[in-house]
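Sharing a structure here in structure tokens format.
With one protein chain removed, the remaining protein chains of the complex are shown where they sit.
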Amino acid sequence: MAKDNQVLEEITSKEYEHGWTVNLEADESPKGLSEDIVRFISSKKQEPEWLLEWRLKAFRSWQKMVEPKWANVKYPEINYQDIIYYSAPKQKAGPNKLSEVDPELIKTFEKLGISLTEQKRLTGIAVDAVIDSVSVATTFKEKLGELGVIFCSFSEAVREHPELVKKYLGSVVPMNDNYFAALNSAVFSDGSFCYIPKGVRCPMELSTYFRINAANTGQFERTLIVAEEGSYVSYLEGCTAPMRDENQLHAAVVELYAMKDAQIKYSTVQNWYPGDKNGKGGIYNFVTKRGLCAGDHSKISWTQVETGSAITWKYPSCILKGDYSMGEFYSVAVTNNYQQADTGTKMTHIGKNTRSRIVSKGISAGKSQNSYRGQVHVMKRATNSRNFSQCDSLLMGDKCGAHTFPYIDVENSSSKIEHEATTSKIGEDQIFYCLQRGIDEEAAVALIVNGYAKEVLSQLPMEFAVEAQKLLALTLEGSVG
Amino acid sequence: MSAITSDIDLKEKIAQAFEQTPDRKNIQRTEALQHFQKLGLPGNKTEEYRFFPITRALEKNFDFDQSNPIESKIKSIYQFLIPDLEANVIVFINGIYSPVFSKVISPENEIIISDLRKAVNQNEAPLYFEKYLKTSADPFTALNTALWQDGVFIQVPAKTKVEKPVFILHINDAEKEQSICHTRLLVVLEEESELTLIERSTSIGTNNIFHTFAEEILVKENATLDYVKIQNDEGKLHQVANSLIHQSSKSKLNTFTLTMNGSLIRNNFNIAIDGENCESHFYGLYLLNGNTIADNHTVVDHIKPNSFSNELYKGVMDGNSKGVFNGKIFVRPNAQKTNAFQSNRNILLTDTATINTKPQLEIWADDVKCSHGCTSGQLDEEALFYLRSRGIPLNNAKAMLLYAFAAETLEPIKNTELKSYLDGLISQRLNKY
Partner (left out) sequence: MLTIKNLKAKVEDKLILNGINLQVNAGEIHAIMGPNGSGKSTLASVLAGREDYEVTEGEVQFLGKNLLELDPDVRACEGIFLAFQYPVEIPGVSTVNFMKTALNKIREYRGQPSLDAVAFLQLMKEKMKLVEIDQSLLSRSLNEGFSGGEKKRNEIFQMAMLEPKLSILDETDSGLDIDALRIVANGVNKLRSKNNATIVVTHYQRLLEHIVPDFVHVLYKGKIVKSGGKELALELEAKGYDWIKNEMELV
């Protein structure tokens, strides 16, 4: 026991690896939120009138809404007037070539292990990098362009492809969907936009790296992915932030739109700053992610590895509208120290013969609280639908909590729903078995936890799987109670 | 808890009955009334009552200005008894204890049954009354505590086995007009005692019935309780039952709740496992048809270490019926080495029936084994094919499988007459498919 505690101590005292800041000169809005700030953001981005109107509508809805309190998380009241809603790293307007990008920025991303220089073409991943609130660079654009794939920053999409943005913006997550989505709709500053034309199988992974750099800022980006009939795209998202004593708000919106026979695979490795071991600082990660399987036989698959953030409030969901459409949700959520996570998914079965699958693995250590919250709703019309959910929790130590809140609502007799959940700790016999084979305790725990999360990790694209495994081991090695 | 504006009048109207309540100066009643007024009636946004439209039903179907409990013309209770079961029978008619129909057959040294209204002012009852069932937690517990008209206090002395079960029968007579009543039960099983307690609620007549029921049962060290609740009510019963069973160390508990009929049936059933080495089997079955809504909210709260609980609730929904299951398992920070299992299985027979289920685990201790599972679906196709391939026609095969599905919940029942009675109710219901 004494040894375990020591190991636990070592781990929890481990520094957050991405906790550096960079001295980037930033172009910021004043603190606080009002119609003027919304207008300021819109004019900074030289947006068309319809988009400003859309933002203002969202803002007015937001003003009438109250912050949701149903999640199993506790945090002090957020003062929405004490946040900077717009911060852009200062640089010459519109870098069209990478050589024009601020060298500090390139260094920033290199520290993150992401190359914006196209020499690393071999990795075969196109990257859109968003720092604070603004997209700073997108790689592999021309190559994708040849296939008709549009992959660019949200601002650029508004300028270059207004008809597409206008058509799909808010079509999956309406601007007044919930408190944080409405806030995002009012003040979002940038994000990524992807459009995969009919029948195109996107040849490389598309990826966005988000980083909050400036102090006192919130990050409010939006991602919109539209997959036309018969197309396929795999999209990756990664996030980090510097260590700061105060909490920072991240309220993003992701919308996925899949037409007939289209497939979207969306993977996230979320490693925002979780706060220190006493629970000071860290990101409030309040994110709305939703996919619409609009066409028959379409498929949307969410995979997430959540290791960061002080508080996570996130439910990547699927609306299964098309007949035979399919939704998947694979999640590993790790909480340590004073982290709190309330995450899960919502599968809404509307079309006939729709399928969904949920695999959620929660791991709690330290004094953290980890909740799975998910809904499977099978509507009357959704005959012959199927759902299988598996939600497992692993507890390490006796100061943390694991909670499971599944909601299952079924309205027809031909559908079949199965939900299973277990809570357990790492077996002493498993550890002993490893020790007996000469594997030390830290390595044994890493091994067992990775095995426990394997079903989810194996869903990630190769490049991410390695990173995710390292993250898991880093957060949890030896945290056996 | 959110109360919508129109509910405020309703709330006041319901509370009017307080003026006619005996002992209304009693401090517990007054406080309970305040809690009820503060909590208000649950609206459709109230999480715990999301699928149970009781407020709307009370508003629509009842006249709360009508106050006096109505006379009943019942001549015999024979038809409501369990065949061949020798039991101590306690009868309430429209919420009022009936000395005519009640009959205690066990000797006085085995069991003490007394008037709860008298008992709360004397002897030991005040030690236990409202000790675990909190009026601040649920509006109907509060309402019942403020308005209860009658009740019994049952004590089983230490080291005593009550040979004959206690059968509590609630008859709601709505032959001539609506019936509104609130009854109460307090049961204490002293150390190393044993009791089988059966409760049945039934009715006559076609007018509306609103019945709240609250019960507290203490199962002390090494005691054993078998508890069965039968809700097979043909009438327009709107019932909210709040039950709390408190277990001390090494006690054993078997419960079974059968819900088959009624308009709106709500069971808030909590088990507090407040001792080590306890064992609890917590079973339920709801076989619904017509427009019945049955909502089982259960809580198994592991407060102390080293105990075992196993919960199994099953449902078959036909017609336009709606089944609701909400099962919470709590494992408190001290409750190491807890084993807690929960399973909820449902079959929908029509496309107009629904099931809303929410099994919940909340765990704050790491050295535990907990799991829950829930399913909704149809009968197993493989099993159906197997039966048919042996010459059994589709309908018979279905009935056989439905019966097998349902009958598993009878497992913890030991009393043979009771078991065969329940078995009969189930097979009779399921045989028509």
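Per-chain residue numbering starts at 1, and chain names A and B are given in the order in which the chains are listed.
Rule of thumb we're sticking to: a contact is a pair of C-beta atoms (placed from the backbone, for glycine too) under 8 Å apart; a residue touches a chain by one contact, two chains touch by 3 or more.
This one's a predicted model, so the numbers in the text were calculated from it and none came from an experiment.
Novice: Under the definition given at the start, what are the shown partners of the omitted chain?
Specialist: B
Novice: Hey, which of B:134, B:252, B:369 or B:388 is the one touching the hidden chain?
Specialist: In the full complex, the listed residue that touches the missing chain is B:388.
Novice: Which of B:97, B:153, B:341 or B:405 touches the chain that is not shown?
Specialist: Selected residue, touching the omitted chain: B:405.
Novice: In the complete complex, the non-displayed chain touches which residues of subunit B?
Specialist: That gives, for subunit B, the contact residues 380-383, 385-394, 396-397, 400-401, 403-405, 407-408.
Here is the rule we use: only the chains that are shown with their structure count from here on.
Novice: Whole-Å distance, subunit A centre to subunit B centre, using C-alpha means?
Specialist: Spacing between the chain centres: roughly 44 Å.
Novice: Spell out the residues on subunit A that touch subunit B in their complex, using ranges where they run on.
Specialist: Its residues touching subunit B are 70, 380, 383, 393, 395-425, 481.
Novice: Hey, which residues of subunit B end up touching subunit A in the complex?
Specialist: 47, 333, 336, 346, 348-351, 353-378
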